[in-house]
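One chain of protein is taken out of this complex; the other chains stay put.
Chain naming follows the written order as A and B, and within any one chain the residues start at number 1.
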Amino acid sequence: MNEHLLEVRNLAVSFDTYAGEVQAVRGIDFTLDAGETLAIVGESGCGKSVTVQTIMKLLPSPPSRIKSGSILYRGEELVTKSDKEMENYRGKEFSMVFQDSMTSLNPTMRVGNQLCEGIIKHQKVSHAKAKEIAIQMLRQVGLPNPEKCFRRYPHTLSGGMRQRVMIAIAIACNPQILFADEPTTALDVTMQAQILDLMNNLKKDLGTAIILITHDLGVVAQMADRISVMYAGKIVESGTADQIFYNPRHPYTWGLLGSMPSVADSARRAKSELFSIPGTPPDLFAPPAGCAFAARCRYCMGACQKLDAPEFQADDGHLVRCWLLDERAPHVTPPIGRHAALNSADEEGK
Amino acid sequence: MGKYILRRLIISLITIWLIATCSFFLLRLLPGNPFATDQLLPTEMVEQLMDYYGLNDPLWKQYLTFMQNLLHGNFGTSLKYAGQSVNGIIAEKFPISAQLGLQAYILSLPLGILFGILAARHRGKALDYSLVGFSVLGVSVPVFIIASLLQYIFAIKLEIFPVAQWKSFWHTILPTLTLSLGSIAGRTRTMRTLMLEVISEDYVKTAKAKGLSSPQIVWRHQIRNAIIPMIPNLGMEIVGILMGSFVVEQIFAIPGIGAYFVKSVTSLDYTMTLGLTVFFGVFVVGANFIIDLIYGLVDPRIRVVK
Partner (left out) sequence: MKDTAAVSSVTLTAEDFRPIPREKRKADAIVRPSVGYWADVFRRIRQDKVAIISLAIIAIITLLAIFAPMFCPYDYETNNLQAINQPPSAEHWFGTDQLGRDLWARVWTGARVSLLIGLGGAIAPQIVGIFFGGISGYFGGWVDMLIMRIIDVGVCIPELVYITLMMLLMGSGPLAIIVTIALVGWMGSARFIRGRVLQFKNREFVLAAKSQGASPMRQIFRYILPNILGQQVVSITAAIPGAIFTEAYLSFIGLGIKSPTTSWGQLAQTGSSLYRLYPYQLWIPGALISITILAFYLFGNCLRDALDPHLRD
């Protein structure tokens, strides 16, 4: 029974540029089960978009190249599939909502036609029937007056409406997996909430599994069952949403969580300070030999600079790639989460 | 859309008026007398001629007459060829130039677009390199060299086509080819760049994510969006072809309007120059106006933005 809907093993993706090889994704593993929401969290440039676009094989090759690993969808290997074979998966088995709905919709084509394309392709229906389905879809994503929307051009819609259209396109053929690449980043806060609600409802109604890519932990908290934290092309910590939010173990995750402003926090502590992680992510032209986060990490040890940590199991299903979990490492009290030190000034003094 | 058309129409009319007015005053203010360069005419005859052509009238009166005639579609008469009206010359000679230009335009439009698409689709491969090489050469070699080369190879050496003249369709092939080569080269390059830009657009990724096949993506999403930004340039290319046709007509001894135009300028036939300049102006501005309308129809963004 242990077959996952999607299983990614040791996936590595590089880009061959004229300046050299950029190792965007450096060996990641994760699984996704039906109906589940997995959030992949990380700074921009950490390889999260590359990961999902590789799964859908959307990246042009060259310059991109799958260096190693396997992508199993219902037990079928996707890495070796040709572009032609992938056409039957894209849009039908999995589909994608992109970040910027302005540039992701064809500006010179009516919204309805862009929606119908996929329906005609995968459901093998007539134009008239596709239009019917499309209007139904537009209604389902909560667009007012769907018949009229069908005939409109993208630039005449607002950002929120365009994102709804994007979602309608993505779910039109009832996919098993929906990849949402920063679906709400380009929207303002109230609109964000509406779109997230919509996605949550659709997930409930359709049973679609979602892989959500974001750097916004607020969004993650509302959506995710499980979370993978990515840094410099690797997953540094993964676990259930509770594990990551209440018992984070990787210093990078601490940094991420600490840099999220929280209304409750600042109300409680007047002088609550936001964390920031010093420095910038490493250059993926030549990733460091040790832990990629070592140079920015407050708890860096000799081992961290020598070689990258293996995955330690912190809890059931909670994997952390950090030497701090080695039994030889000193005990560090996390500055955040359930076991956080009450006074962060203490920590600073050590 | 209505507002957009109106705006383009107003600009076009102002442009035509400006061309007519500037040309008129510049040509009238030029020093020298058109009759003085001719055979040595007696002064009284020159005076008579000046009177006859209304050149002794005050400037504003001449301008009014000129504009009045223009509004009636009358471009004036030649000073040098007695009794020849500019309209007559246009009616007789322009169809030949227009046929040459049109043939070249019709040939170069699809070919340039096709080459550009092919080059972009085969980026970095042999076909791309040869098409880019062709387009670089095509824009670097002046039209008179292309004309002479083609004439030398295909007419004089290989004797496939007639060397010159404009008699049958067979005669028109070499000049048409010459005139279109530069256009094809330029358009190949533009189209290739535009296609490469479009290929990396997000909506192409969306289309791919929908599971559309490669030909569907290219046809429905890439080509259409790549061609649109090229449309405004089509007007400018009419000017290019018009100017190129002067050279081609000269080399292939084609009795088009180009020779008359050049001769009118060099022989100071003011009225003729004026008439032809305004005629070309109206022609090009009109063509541009039509192209702007097409642009507005094809690109939905234009209709509301402006």
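Criterion: contacts are C-beta pairs under 8 Å (C-beta built on N, C-alpha and C of every residue); 3 or more make two chains touch, one makes a residue touch a chain.
Keep in mind it's a predicted model, so treat the numbers as computed, not measured.
Chemist: Kindly state which of the options A:Asn88, A:Asn145, A:Ser158 or A:Gln305 is in contact with the chain not pictured.
Modeler: Of all options in A:Asn88, A:Asn145, A:Ser158 or A:Gln305, contact with the hidden chain holds for A:Gln305.
Chemist: Can you work out which residue in B:Leu70, B:Leu131, B:Leu150 or B:Val284 touches the chain that's missing from view?
Modeler: Final answer for the missing-chain contact: B:Val284.
Chemist: Contact with the hidden chain only, please: which subunit A residues?
Modeler: Within subunit A, the residues touching the omitted chain are 10, 18, 27, 279-280, 282-283, 285-286, 288, 294-296, 298-303, 305-311, 323, 326, 328-330.
Chemist: Could you please point out the subunit B residues that touch the chain left off the display?
Modeler: So the residues of subunit B touching the missing chain come out as 11-12, 14-15, 18-19, 22-23, 26-27, 30, 123, 136-137, 139-145, 148, 152, 156, 193, 196, 239, 242-243, 246-247, 250-251, 258, 262, 265-266, 268, 273, 277, 280-281, 284-285, 288.
Note that in this section only the chains that are shown with their structure count from here on.
Chemist: Show which residues of subunit B lie in contact with subunit A when the two form their complex.
Modeler: 199-203, 205-214, 216, 220-221, 224-225, 228, 298-301, 304
Chemist: Write out the stretch or stretches of subunit A touching subunit B in their complex.
Modeler: 53, 56, 58, 60, 83-84, 86-92, 95-96, 98, 100, 103-109, 114, 117-118, 121-122, 153, 155-156, 166, 169-170, 173
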